Each structure stands twice: as structure tokens, then as C-alpha cells.
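Here the structure is laid out as C-alpha cells; the discussion comes afterwards.
Not every chain of the complex is shown here; the ones you see sit where they belong.
Chains here go by letter, A and B, matching the order in which they are written, and residues are numbered from 1 within each.
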Amino acid sequence: MTNKTQWTLQALADFLGAELSGDAQTVISGLNTIQDASDNQLAFLANPNYQKYLETTRAAAVILKPELADAYPGNKLILANPYLGYARLTSLFDHAPQQSTGVHTSAVVDASATLADGVRVGANAVIEAGVVLEEDVIIGPNSFVGANSRIGRASRLHANATIYHGVTMGAHVVIHSGAVIGADGFGFAPSNEGWIKVHQLGGVVLGDRVEVGANTTIDRGALDDTVLENGVIVDNLVQIAHNVRIGENTAIAGCSGIAGSTTIGKNCTLAGGVGLVGHIDICDGVHVTGMSLVTKSITKPGSYSSGTGMSLSADWRKSAVRFNQLDKMASRLSALEKGFKSRND
Amino acid sequence: MTNKTQWTLQALADFLGAELSGDAQTVISGLNTIQDASDNQLAFLANPNYQKYLETTRAAAVILKPELADAYPGNKLILANPYLGYARLTSLFDHAPQQSTGVHTSAVVDASATLADGVRVGANAVIEAGVVLEEDVIIGPNSFVGANSRIGRASRLHANATIYHGVTMGAHVVIHSGAVIGADGFGFAPSNEGWIKVHQLGGVVLGDRVEVGANTTIDRGALDDTVLENGVIVDNLVQIAHNVRIGENTAIAGCSGIAGSTTIGKNCTLAGGVGLVGHIDICDGVHVTGMSLVTKSITKPGSYSSGTGMSLSADWRKSAVRFNQLDKMASRLSALEKGFKSRND
């Protein structure tokens, strides 16, 4: 379906495979939350805390679960997962301007690059020798694709993205602006003359449907490749070091950093600001809470944390002082227990 | 006032509205700290710890508080806030080269973009359809401004900055190199087929006099806009997620990250590396110390912290082990107290 500014409720029900109740010809011109929707918008009710808004919403229609269908007399789309329904509909209402077709005259494309049908290359973009851009790839203005890299079907680089040489991407990959894929891993050997650079001879491989956030960096491998499997999503300002491997559908929130040669399983979620040290293995299904540091391998699915809770700085300073006395406190506690026990014997 | 390399002390006093004492025709060719100033430079005394340098400074003149005026016999500018005076003077002594006037021939500017008088567009910059650049806007070389974005009067993008479509900026905004404004918020719905992208339909609105540091990222909103109000200043490598709202004159230091839909009040200061989880509200006048994680809303002004103090790693390891035993230690302490109390009853 091509984007339009208005849809009938029937068309949206068909798109989602949702049950429609009410006026099928209702015109929908946008999406919104149930509390903020205006009378030409379709709202969704995903969070049970917001059920109270069913009484007051001005929405033209509401997407809700079967269990709540009877609670709302107005126009509705009934769907097992309303949030997923909303997510799918956003593609219909995304009116972001399209990049012009073809190769902009100011772009610099090496004669040996291969551009399939439907490829768009933006103004002042640079495509080096031997690059392969598959069908419908979009290269944003001022972006760079290094020699011999390959970008899969319908993938998109936004403006000012940088792909070094020897990077391979699957289909439907999205790379946001400022992201850098394939810079050298941080490898140096100490010597009497200072650090000797370990040239990074591997590449980077991104699977299908990978999304990489703005200003995120994914380094090339030292000998082998750095690998993100299908469906991995990465937020902004994330650092993924050389030879990291990330399993399918794992999600990594902003400002996280993953050190070299660490592997992460499938369906993991790292909250923002998480750090993983190098050379460890995280199994499938692990969640790490915000700004935690993972210092060893994790072999059981579950949620993991480090750090301390927040408090007023004045209170916190007292706790922080005591933290550094903890070992002594533990010894004093043991001594007391012993003394108390011997008195009672 | 246009920049010059030399000013008389009188001219600087007039610029600041400061009381001048000494030789008004003294020529000043630079600014410096009181300890490092040479004899053609104007120094400032802001930190009382540096008062001792009044005796030895070689400065041509000193900016100081009325209370200290008598302590210094030389040329001086007397001002209630010497550091603020220094800050204001830096604009006169900033000899950074100016970008060439007009639109560089290598820039690619869409015919439908509107460029007001005095706009400068650098080499290889790209300006898309429907963009509006108000009077005296400067677009740095290799920067990108997406379709229908609007940049207010006298704002400046440095080189290699990226503005997506549908971003609105006020007047006198400064965007440093590598910053990315308006990339997609990190919104995905889980499904049996993996993550389904939630297209981000909102924009970004920056008020007047906002400054955004190098390689900082500010994402567009999911439905509504992400908003930074007038006078917000943001350092380098900061992540501001979708639908965050930041109140007037709040300052955010480097490497901080603010998760989605969180609001921050006016006149707050986040030190470096601070993290805020999503969907919380921070009231006006809050300070958060370095690398603290804020996990819940803050309703009272004040300073907040998390984390632990630093120590030698060998000592720290003992404390860290004990940290994970804290709940047991607390129970043992309670048991001892009970036992002791029952013995004494």
C-alpha cells in the first residue's frame, strides 16, 4: 500500500486483519494515544492503566483487545495486540519525504560499482570501487560507502552515514545518520616504542532488517568479522567493538558499549548505558537493566543489574563512605556474632 | 561590535558596563587567567582561591569584584560578576575564521528551499525541498538539512551536522559537527516475526539559543515532538530520545542519556555520563552528579546521586563482594540486636 493522508477504517482493518465494529467508512487521518487523539484520529489502548480514557476519548476509533471490546461502544478495531497494530499502521501514516530517484549528479560513484534497479544515491554521496548496491537501496546525501562493500535490497543509509570497505549488509537494513560501520577495532600491542597498531583485517556483517541508530559505531573484526544477525536493533551512540557477535532480534538501547569478542544471544535486551566487558558470552533471553556493567558471562536467562539506587547527594555520600568500609563492617559483625555466641555457650 | 585584535580598556569597560579604574587607554590584546596572563592581556579573578595571584599577576588589567577592588592597585574593571564579564568578552576576542558569504557553488540547494538575506551555505552542503533558512543562518560545509525543516535567524550548523526532515529551530541556535537532530526514535513492537518498526511521525523543536554539542543525537518524536526549550545547552555525545521535553536553561554535560518521554524542568544541570530512564518527570532546579542513574521521578529541587566512591581495585573488590551480601548482613545485624535485647531483658 502506498502512503495516503487518509484511510477508511475498513482499509485499516483489512491491513491489520482486525475485526471492525462500527462505521467502516469512518475516515482516519492520523494515529494518536487514547488520551490525546482528536476526532479524525485512530487511537490504541495498549496499557491497561489508560482504560479510563475509553470514557472520554475523542478518537474516531480505537484499537483494543477482545477483552475490552464490550467496554467501548464507539468505532473500534479488535485485535489481540493493539500496540503491534499501532506499530504496523505507522508505516501507512509516515509522510516523511522520499529521496529523489536515481543518482544525484553531485554524487561520486566509482565506475566499477554495481547499482541495481531502483537504487537512489543522494547529493554528494561517495560510492567507492567494487561496491554492490542491490535493488531499491537508498544512499543518503553526504554518505560514504567504502570499496567492495555490499548493501542488500531495500536497505537505506540516511545522510552522513559512513560504511568502510568490506562491509556486508542484508536486506531492509536501516543505518541512521552519523553511524560508522567498519572502522578499525581498537587493537594495539604494547611495545618499547609505544602502541603498535594491530591492523584490523576482518569486516562487518549485518543481517537482514538490522537497524543502527544515529552516531552508533560498529567496528570491523581483527581477523574474523563482527556480526549482527537478522533483526538486531541498535539505538543511538552505541559502541560495538571488534569481533562482537549479536544474536537475532536482540535490542540494544542508547549509550551502551560492548567490548571486543563478546557474544550476545538471541532475544536479549540491553537497556541504556549498559556496558559489557570483552571476551564474555551472554546466553539467549537475557535482560540487563540501565547502566549496569556485565563483568562475566551469563548462562541463565533473566534480568541482571549492577550499580546502586539513587538518593539525595547528601544521603548518598554517607552510603558511599560506608560502602568502602563494608569489608570491615562485615568482619565486625562476624566478631560480634562470635562473641555473642561464646557468651551464650 | 565587530571583532578586532586589540581593544582599549575603556572600550571593554563600556561593553561590559564595568567601572574602570586606571589607564583607560591601556591596549588589551587578549584574555587570560590571573596566573597566566601576560602584560597585554586582561585577566579575571572569579575564584577566591586565586586572590593571591593579585600580587604577582603580569596582566595589563584585571576584572574583579567591588569587594576586592581595593586589594589591587593596577588597572582594573570592577564588576559584580567577573566570570560573567570574562564570558561576555570572549565574543570580542574570538577570531575564528568566518564562513564565506553566500551559497557555495558546490552546495546542493533544492529550488523550493527559502533562503533569507545573509544566509551562508558551505561547500558540499545539501539543503532539501521546502527548507526555510531565516536571516543570517550559516550552514557548514558537508552538512545536511532535510525537507521542510526550518532554521531560525542567525543559527549555525557547523560542518558535517545532520538535520532530518521536519525539524524546527529557533534563533541563535548552534549545532556542532556530527550532531544528528531528528533521527528516528527507538520504537519497535515485539512480534512473532521479530521487531516491527514504529515509524516516528513526530518532529523535533529546538527553542532559541539552544546549543547542541558535537556528535550529540536528538531523536524525533513517535507521535508528538521532542522539545528543547529556549536556552537549553547540551554538551557532546549526549543522547536525547523521542518525546523528551527539556525546560528552559537546563544544561546537560557530555555522555549523558535521556530515555524516551522523560521530562526535565527548567534550570536543571546534569553532570557528565548521567542516565535518566524513560517516562519520568524531573522538576525544576534539580542537579544530578556524574554518572548517576535516575530511576524515578524527582519532585523536589536538590542534588541527587547514585553509584559508589572510587577506591583501589583490590579494596573495591572486597566492598563489591560485600555489597551482594548486604541483605544477609542486615538480617544478621537484626538477629544480633534481638538476641542482645532479649538477653538484657
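Quick note on the criterion: contacts are C-beta pairs under 8 Å (C-beta built on N, C-alpha and C of every residue); 3 or more make two chains touch, one makes a residue touch a chain.
Quick caveat, the model's predicted, so the values are computed rather than measured.
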{"item": "Copy number across the full structure, from 2 displayed chains", "value": "3"}
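One rule holds for everything that comes next: only the chains that are shown with their structure count from here on.
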{"item": "Where chain A and chain B are represented by their mean Cα positions, the distance between them in whole Å", "value": "26"}
{"item": "In the complex, chain A residues that touch chain B", "value": "30-33, 36, 81, 83-84, 86-88, 90-91, 93-97, 104, 106, 122-124, 140-142, 158-160, 174, 176-178, 209, 211, 213-215, 230-231, 233, 235-237, 248-249, 251, 253-255, 271-273, 290-291, 307-314, 316-317, 320-321, 323-324, 326-327, 329-330, 333, 336-337, 340, 344"}
{"item": "Residues of chain B touching chain A in the complex", "value": "106, 108, 124, 126, 128-130, 142-144, 146-148, 160, 162, 164-166, 178, 180, 183-184, 186-191, 194-201, 215, 217, 219, 223-224, 237, 239, 241, 255, 257, 259, 275, 277, 287, 289, 291-296, 302-309, 311, 315-316, 318-319, 321-323, 325-326, 329, 332-333, 336, 339-340, 343"}
